[in-house]
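Every protein chain except one is present and positioned as in the full complex.
Going in written order, the chains are labelled A and B, and every chain counts its residues from 1.
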Amino acid sequence: MKVSVLSFIFQVLLIILFGVLVKYDPKQAGGFKEGESHDASEEGILRYPVFQDVHVMIFVGFGFLMTFLKKYGFSAVGYNFFLSALAIQWYIIIAGCIEHRGTTGFSINLDISKLITADFSAAAVLITFGVVLGKVSRLQLFIICILEILMFAVNEFVLLEELKIADAGGSLVIHCFGCYFGLAVSFMLRNINNNDNPKEASVYHSDIFAMIGTLFLWMYWPSFNSALVLNPNDQQRTVINTYLSLVACCVTTFALSAFVNGERKLNMVHVQNATLAGGVAIGTVANMIVQPWGALLIGTLAGIISVLGYNYVTPFLNDSLKIHDTCGVNNLHGMPALLAGVAGIICSRLASLDTYHDSLTNVFEAREHRTRAKQSVYQLVAVVVTLAISIASGLITGFIVRQKIFDPPRPDQLYDDESYWEMPDATDESLKEGVNEELMKTMAEDKV
Amino acid sequence: MKVSVLSFIFQVLLIILFGVLVKYDPKQAGGFKEGESHDASEEGILRYPVFQDVHVMIFVGFGFLMTFLKKYGFSAVGYNFFLSALAIQWYIIIAGCIEHRGTTGFSINLDISKLITADFSAAAVLITFGVVLGKVSRLQLFIICILEILMFAVNEFVLLEELKIADAGGSLVIHCFGCYFGLAVSFMLRNINNNDNPKEASVYHSDIFAMIGTLFLWMYWPSFNSALVLNPNDQQRTVINTYLSLVACCVTTFALSAFVNGERKLNMVHVQNATLAGGVAIGTVANMIVQPWGALLIGTLAGIISVLGYNYVTPFLNDSLKIHDTCGVNNLHGMPALLAGVAGIICSRLASLDTYHDSLTNVFEAREHRTRAKQSVYQLVAVVVTLAISIASGLITGFIVRQKIFDPPRPDQLYDDESYWEMPDATDESLKEGVNEELMKTMAEDKV
Partner (left out) sequence: MKVSVLSFIFQVLLIILFGVLVKYDPKQAGGFKEGESHDASEEGILRYPVFQDVHVMIFVGFGFLMTFLKKYGFSAVGYNFFLSALAIQWYIIIAGCIEHRGTTGFSINLDISKLITADFSAAAVLITFGVVLGKVSRLQLFIICILEILMFAVNEFVLLEELKIADAGGSLVIHCFGCYFGLAVSFMLRNINNNDNPKEASVYHSDIFAMIGTLFLWMYWPSFNSALVLNPNDQQRTVINTYLSLVACCVTTFALSAFVNGERKLNMVHVQNATLAGGVAIGTVANMIVQPWGALLIGTLAGIISVLGYNYVTPFLNDSLKIHDTCGVNNLHGMPALLAGVAGIICSRLASLDTYHDSLTNVFEAREHRTRAKQSVYQLVAVVVTLAISIASGLITGFIVRQKIFDPPRPDQLYDDESYWEMPDATDESLKEGVNEELMKTMAEDKV
């Protein structure tokens, strides 16, 4: 009820804020006068297919990836939908205000690149959602979304505009931020966590639903990492690097998954998640000249880190630090993003004009006036800043949302759609019939 | 049996008709002579990704959206596939004949734009399919498809070629037509409807399957609305408007869904359907300069109308007018399309050269010689014409298909794949085993 009213009011507020602040990019507002060039806009339309790929990752990719829980599928795919639609609108306002800070009477201009960055901001919120999946109410998620977008936009501004670091695929800006913000929130919610909950498990078909999410994320990740890379050559290189990192990560995950298991069986959690770590880990350096073998190496390392993370780090975080992470986001987004950060530090240190030619300032905008040594220090600073901002703001957010007023779920409501959704009959009619026939038959025999 | 023979003969007939009437667009037939320009054709290939998005909406979007019924999933996704493939071929012939009416020896030239319009025609048939889902045989659907495409092409011709109205996203041409045609058919079938059928319900996983359809429709709707918008600037504006309308509609739907429910629970029917109303409602004005806030407003209104429609209008139509609407198509396509019609009347009245510059005649072809007041009257006429043609032809079609010769289903065959498909064993083997173990254990305890 509270969340219904609140989100409706917020939507009305957004219409007003858009009315005051947001316009089309001048090119779309009334088209060109005759004789003017259409080039920039055609550029936008060339970028459109890549935008759509990212869009699929946000809504189907993240949405279905989280349907693995047996009784939480409606919430997983539904809240994912709601949060993204909310984050997108809110981010456009916040990021626009930050961009035009200190000026008055500005207007935020929308073009397709803005839609891409808005989708990216939603990704950060969804990563956080993965940490707290099943453990918070929709009202809590609403608050988390509003606060996280605010701090996400601040961190993004610091990294890209102030520190001018390279982070093509947003490993730091998106994945690192979203993960550690979420883990910090989860730490603050530690008292209401409910471990060993039998509902925190999958069933056969929910695991297959989750694979829809996994595969769309995996396939379109080259679009994610290259969506905002402008030069066509750099863009192709970004695609190739991401593609290679992902295939290596997939093979590695399958190799290790059965290896770390006592019975030598594969684990769907690894297949659903660790296979994607290659996309995160290559993110920061995706447009750099790491060479094909370098991309494979990064993907392989990401697969190793991620599988081992599911086996050893997640239990440790849960048992020792009381940080419960439903989707194992630390293994898919967190540690691979730190790997990406390290790769960024190394690769920016190595990047010379001889190797990069024209691409150098495409990739490292600040190399116009910075040495490569200095650039690599900035890349390191960016990691530290992101961790600091995400963890601090996550702790505060967690403190806020754990208040009773935000309707935290009771223990029996955890990982369960039941309290929040009108449910269809619990069992499939045909199934019950089949079972009853069985029952009757067995009972009949019993009586004889 | 009848439908098998009939559709095979029809397919052979289509081959013959294509042989006589249809050619490649001259550019694809033998390529260019040396020195000729390739521009127009490159245009076509630029449009290809957008075509593919529309294609996904038709086959996966509509197909999976309708899998929500627990025992009708094969028919939902299967008939959707069959009807679309049929409609596409038939529309190419019919629309080509209308285009070249009055001439002889003409040939219909195929290029990618034609494939897009053919996919659009299938959408209208699928909207109608949504109304009658589970209540008609495949033979009835075959007849509905053939007749509907005929009248769809007539209505489309009247609106776009005679009245020269603006309707970029086809809210009137496609959504309004398909919906009211379907409701009229359903009205004629009222005697064979079977209310309170326990099979007209979902199960947990069928609702998640339906979300696949919802999300692909939702994500690719900007492609749907912009697929035939030619100028890159106008195309970007169309994308932005549609995107914004959809995110606002999504948030609004979630806000209202729990609000209108007695227990404050979310309803999957709303999430699956009402979230999409924003795409329909922005359709007619999607390429107009409505400003970002205008797009959000339209999306918000569409969400409100659609959720309230599911709660109040659908029961009213069913109880009072005996119009049963399985998917609630009136709430997703019908009323939002009327909202789009109204928005079109208003926005065309406001459209001045000062605001639109070059885009004016892109958006409103007839503004070369019409005043804006006159254009807005034509937009109104288009709504009336579409309602008239769709309802009249729907009533006639409904009268035809309800005849015994077209195999209407018996009451026990409603909403059930059983009579029409070879079925796998009713229950999952592993499930039965698990249950039997339970059973044995409980019985053992019972005896003690």
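The criterion applied here is as follows: a contact is a pair of C-beta atoms (placed from the backbone, for glycine too) under 8 Å apart; a residue touches a chain by one contact, two chains touch by 3 or more.
Here the structure is a predicted model, which means the values were calculated and not measured.
Considering the full assembly, A:Ser202 is the residue among A:Ser4, A:Gln28, A:Asn155 or A:Ser202 that touches the omitted chain.
Here the missing chain is touched by one residue of A:Thr275, A:Ser306, A:Ser390 or A:Gln413, and it is A:Thr275. With the whole complex as reference, residues 46, 49-50, 53, 70-71, 198-199, 201-208, 211-212, 215-216, 218-220, 222-223, 231-237, 239-240, 243-244, 246-248, 250-252, 254-259, 261, 263-268, 271, 275, 289, 291-293, 296-297, 300, 355-359, 362, 426-428, 430-432, 435-436, 439, 443 of chain A touch the missing chain. Interface residues of chain B facing the missing partner chain: 1, 3-5, 7-8, 10-12, 14-16, 18-19, 22-25, 27-34, 38, 41-42, 44-46, 48-49, 52, 55-56, 59-60, 63-64, 67, 73-74, 77-78, 81-82, 84-86, 88-89, 110-112, 115, 138, 204-205, 209, 212, 419-431, 433-435, 438-439, 442, 446.
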